[in-house]
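What follows is a single structure, written as structure tokens, with notes after it.
Only a single protein chain was left out; the remaining protein chains are all shown in position.
Note that the chains are named A, B and C in the order they appear, and that numbering of residues resets to 1 at the start of each chain.
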């Protein structure tokens, strides 16, 4: 080796490619210098023993919200801090500007807001119904954004694109070589049902679920796929929550279409029974679904019908979530970035026996591939960023909001007993977690420009 | 590193995991010691410069015939020698015993026959209609064979299992945790058509194709899948040659069944037009198909509907192939192991622009996974066997039987202008090819016991 | 027989049930008294010789527009007169009230307007976005309307129901035991494309087709089916014009859903090539499609994927259609009720060799079944209304607008050479056509109340 390495992670069960091998990982100058047989690596400035632990490429939370002028109570900085506590080494967050801002200004604004970020961050750009699509897409590309988010719901909040705008935006994204992301729920059906429920005085958390029926998601996903196909545009369906939605994505993929589906830990581990327990805190969209949907999502995620898992971190303080007795007045969303990796590791790898290679694929390799960060991130291989996480399968712990770091002071996973935990992590070779302790320096995270989006590596 | 490495391959475009990275590969004691950034590896006993070249894990030819008491003109040793010249580092060949031999005796016999092998070898065991399935499967497992081959055709040659036997054998293989392999053509339809053609005096090479219609393959594949599903048995369909067969495999996989499909270079690059050119030399089964089938197979292989490529090396001397003017008297098969990797590299990577990671997957990782050799083989990662091939994209050459090394003194790829070529290779760190020159020592290949079969890593 | 019959139609090739038999049809008191072997019927007041001709149950045009306060230039009376000239014996027309009218008032208004009708008529009721669905549906049912029409396009003309309203209306229709009808095109996509074209100055008839792409119909049909399935509502898709739309209906039917598809003669015989010939006269929606769509529609109609054929008679004077050079200013629609039966008979039975039983099914039995008129209409059987048409296969003629009777003074079938023609017809035993001559008395047509909708009888 040329010079003494900065770091060697020794003897871990390292996910490299699709395999898990016992190996040493050597880091120098912020990148992975090599992967070698245990014991073969030279002396290094720092040596970390990972024997008996899993080593995966840095986890990426590609479904990540924070306050962008309105909505949400975490700032980019506080949200990233929470993510980093949970083993995330890169987030890809949604941004939208204030009225009148160009997309370039919006990106610059939030890049600046991430100055104190503790891990790396990239952005998706929201396209709203009144935005100049062409200008936004061009600005985005210039600033390293290649994924553009559209809403098929929330007309009353001013987010929804009608189908004609959606199709127009997709054509623009396709022409630019970008990726369209959709929140796929039929907003019109939901709004009319909400009216009916509200008029009938049915305004409780349990009522909420019934205003967003499963078929309204399935229909929207099928529609988005048809529009994307017509537009020739790669499509990423965020937070698939239903068996039918998963099937729609699977069918499209089987036809060879460039469609990628994402789900979230809350849809994998909770169901609509939680509405009674958490009340308005559990108001998220899509809503928590039936138990059968949960099973279908796990199957889809292991078969490769769904490719990624994001947190949909949408942080509000408990006070904001509980301010109104009318569920329709409650803001949407719940925190989740800090629990994303732990929940997946516990429930997928340690409880269901899925391979750590599977975990690395859905939480790191696939997000990296899909959002144009691969092979800079998403892989443990020479030359890649030294974004690394060590997971200790022997830890047992219970999720408590009090122990988490979002300003959002509750969690839907409250009380969940988890196996295993991320204990050490690095971003470009810089420490984030050490022995479970958070030791990151503010500002060590950097804005990352995304390259052209790619396809996930199926299961 | 502990001690000076035996070998460093410097600066190649290395396929590791699903990515292609510029890296050094370090080898010691026959295994891969590490993969590192270019220039970071220490001094070594031997250094090979691979800059500008592709480095992939050793290629595996898992569809490989040689003389087993009858049929074929290559011995195991000569066939392996030919394979090794073409960059193959492991073959998995088909064996069957003479009447009266136990499977254990058969395996031992052929292990012994491979004493002078220049690269590694493993076996599939044929199950014939008169074999004691339970005993053969038990013997096979004991000796490291986990894949069992059955024929759905060739009743008149004594190979065909009727459906009842096929189902019985599959149940046995399933119970043992093995993998069923089928030659899927409807033998009964073929035999009756052959009778009709023979009676009508239609005995030319072109007639031959019409006695084995595409639907006879498609039907057999669909039937094999249904039987395997009923038996709960993983299934490997060898040499898929038709669009319909590929679709049948794809549908089964989409239903979640553990079905793996293989195709061969001859079906990817030749079509039934070649019958006129090559005459009886091109009598293979399944026969060469229509141009549209070729396209469908490429699509299937890139989408992951088909997972592997084998050669179906079935070596006869030209004299044997041309002894009779009656095509039905001509033995089946053509050589191919030596051209397998070069043709795939040229036509897939260099002409169609598929990733070298794709090549590694279909020719190395997937065969290794499916036949229980992974991650010992099929991957460039610390601890794996140092089976490595360097491919030089800058070479241009023309296939000539005269330059090949099977005793089969012709090739269906005669005259094909290829781009790129394997130039260096190692099996467990021992040299096979050096700068395009064959320098392997007889006996450096070893018999490899297969572990439990696995699933391929789709595209 | 009890008393001398009023009429005997002798010796025709009579469609009764699914068969065509040579028979006499006996009529008394406005209903069919019997069907007997040729020559067995008793003397009658009138005897018509139908030997060598086809006799089918009265044709029903169930897709029929006329002026309802605005739009269209035919009145109910003039439109029915045109229909009757073409062999139609019952029309089911679309009605909508003026603002402020209850549905009951609307029905009564148009019943009165049909006082001079020459053949029978029934109604579908339009549900607009501002209508009180519950009241309209209740009123409709009370007045004998069981089919309710919704638009998925034409937001700017105030017709379009958003998905939430559509779903709400479907739930209402389902609860009432009615049938939902949809014009299925994605209006939002069309409106946005129209904007783009208009802004770009692309305002010619050929441009028009491109603003209503095939996928916008296919998507809307798939969406309507999903909403109807969720609402538990039987669904009738009017004027399916694309291969993809036909496939969507076929798939839904194969899943057992109560979905019925209709197409029109213009989609079966014309294609987008006609835009150049007819210019703005051919502005209809959905637009004329590709030649491949035509073929697919014929296949769907003979296989039973589509069940009915209606005219979509939308009568405007040539002056109205040609008033503007801007295609987007031109009103939608073309006349067609008078050519409906002749075109189907010529192109389906006489040119394509489909059975007259097929013709009777798609033009009479199926509309009667679907809209609750069966077995009062739609069948030649004792007790059914004596609605009868004699078709003479030996006539050859050419369609000329000058010979037709709508106030719409042009036809898209201008110049089409047809084989065969309706020559005699009766509604409830009263003459409409005699020897090709129109001899109906004003007022002999009656308003017909529809019963509960049923399923078509597939091919």
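Simple rule for what comes next: contacts are C-beta pairs under 8 Å (C-beta built on N, C-alpha and C of every residue); 3 or more make two chains touch, one makes a residue touch a chain.
Keep in mind the model is a prediction, meaning the values are calculated, not measured.
Student: Indicate each shown chain that the hidden chain touches within the full complex.
Tutor: Taking every chain of the complex into account, the missing one touches B, C.
Student: If I consider the whole complex, including the chain that's not displayed, which of B:112, B:135, B:230 or B:439 touches that chain?
Tutor: Selected residue, touching the omitted chain: B:230.
Student: From the list C:103, C:250, C:264 or C:297, which touches the chain that is not on show?
Tutor: Touching the chain that is not displayed is residue C:250.
Student: Which of B:167, B:328 or B:397 sits in contact with the chain that's absent?
Tutor: In the full complex, the listed residue that touches the missing chain is B:167.
Student: Consider the whole complex, including the chain that is not shown, and state which of B:45, B:192 or B:277 touches that chain.
Tutor: B:192
Student: Quickly run down the residues of subunit C that touch the omitted chain.
Tutor: Touching the chain left out of view, subunit C contributes residues 1-2, 14, 16-24, 26, 28, 31-42, 250, 254, 256, 299, 303-304, 365, 374-375, 379-384, 457-459.
Student: List the subunit B residues touching the unshown chain?
Tutor: Considering the whole complex, subunit B reaches the absent chain at 162-165, 167-168, 186, 188-193, 196, 213, 215, 218-219, 222-223, 226-227, 229-230.
Rule of thumb we're sticking to: only the chains that are shown with their structure count from here on.
Student: Which is it for copies subunit A and subunit B: same residues on both faces, with over half shared, or different residues?
Tutor: At the contact between subunit A and subunit B, which are copies of one sequence, the residues are largely the same (over half shared).
Student: Counting only Cα atoms for the centres, state how far subunit A is from subunit C in Å.
Tutor: Roughly 52 Å separates the two chain centres.
Student: Can you compute the centre-to-centre distance for subunit B and subunit C, using the mean CA position of each chain? Integer Å is fine.
Tutor: Spacing between the chain centres: roughly 62 Å.
Student: Between subunit A and subunit B, what's the gap in Å when you average each chain's C-alpha atoms?
Tutor: 40
Student: Mind pulling the subunit A residues that touch 2 or more other chains?
Tutor: none
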